[in-house]
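Please read the structure below before turning to the comments.
Every protein chain but one is kept in place in this view of the complex.
On to subunit A.
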Amino acid sequence: MLDTTRPSEDDGTITLSGIGKSFGSFTAIEHIDLDIRGNEFFTLLGPSGCGKTTLLRMLAGFETPSRGEILLNGRDIARLAPNQRPINTVFQNYALFPHLSVAENIGFALKMRGKPRSEIERTVEEMLALVQLDGRGGQLITQLSGGQQQRVALARALAPRPAVLLLDEPLSALDQKLRKNMQIELKRLQKETGITFVFVTHDQEEALTMSDRIAVLSNGALRQVGTPHEIYNHPVDRFVADFIGETNLLEGRVVHEGAGRVEVALEGGVTVTAQADRPLAAGRAVTLAVRPENTALADPAPGQLCGKIDQIVYFGTDTHFHLTLDSGVPLVVRRQNRADGQMLPPVGARVGVTLESEATRILKD
């Protein structure tokens, strides 16, 4: 389109190999190997301090990795300055130039590259249309709302048609409703432009909604890379299971050796069936993860998980029951609210709990 010099096979593929970053004696990123495919919406997800922002800054060129390579379309860019990489950033605070108009902000990169005025004007118009701000080119940044500023920041970073667009928690300053709209908007922009998006967030819901693939980070290391479905339904370890959505964790021992469906004796003597993705020896200590929506309340019965209801939280679409099992372990049961107004057990009631065995997983330790 605008940049015709870019060969078609250069589709914005990023390969990180052995990337590490230390600040003095502090190691922000230990060792990361990661492939980000061309034209995908890729999310770096993790709690604050997990190294996701450092990783993004290394992709943008604001930090130089202490170790390893960053390949963009096969070329090592790890030591190039930010203005030498076909990668643009949408900053968390947008970093719009307050002394320039909306159009001048959007056209900035093309102007710096010495493009002719007619081309800059044409691109600015295209970008304004793309982010639905037609006719606002002459306005000052300060005259725009937060949501509009966000769109200008996007347009400005997309205008030079980068191979990769980096987004550093760009939705965190918006209110809930605007945020939902922008999530859909971002997804649309990514599809329309075909540019690889690398999105950084600590918000798991945001990550699940928008991403083609997600990388979960903690303490400067990758925990799991996969589609939202894989990350949510097949968390590899306790951290991922706990960080993405709500999860009940139960400790137990393998009763019979086997793979696939495995019998596990929980603390307190109850035996449940769970899914294992690898062979496990009998007697081995394991951790089970089961989502609140994959559990159900039942009448208490012998040989079944039982507990007492501590708290009932109403959420509109569903209700969460916070229980303490007889073994002393906490557990949350989520129940979809129905219109028939079925009688629900009150706080303090003793109830049984069933776990969907297909959705009860043995975590890698």
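Here is the rule we go by: a contact is a pair of C-beta atoms (placed from the backbone, for glycine too) under 8 Å apart; a residue touches a chain by one contact, two chains touch by 3 or more; residues count from 1.
To be clear about the criterion, contacts and distances are computed from a predicted model.
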| item | value |
| --- | --- |
| Chain left out of the displayed complex - its UniProt protein name, from "Helix-turn-helix transcriptional regulator", "Transmembrane protein", "CU044_5270 family protein" or "Spermidine/putrescine transport system permease protein PotC" | "Spermidine/putrescine transport system permease protein PotC" |
| Touch criterion as defined above, residue of A:13, A:53 or A:89 at the omitted chain | A:89 |
| Given A:142, A:176, A:317 or A:336, the one touching the chain that is not displayed | A:142 |
| Full-complex contact with the absent chain, from A:21, A:52, A:156 or A:291 | A:156 |
| For subunit A, the residues touching the chain missing from this view | 60-62, 81-83, 87-89, 91, 93, 95-99, 108-109, 112-113, 142, 156-157, 160 |
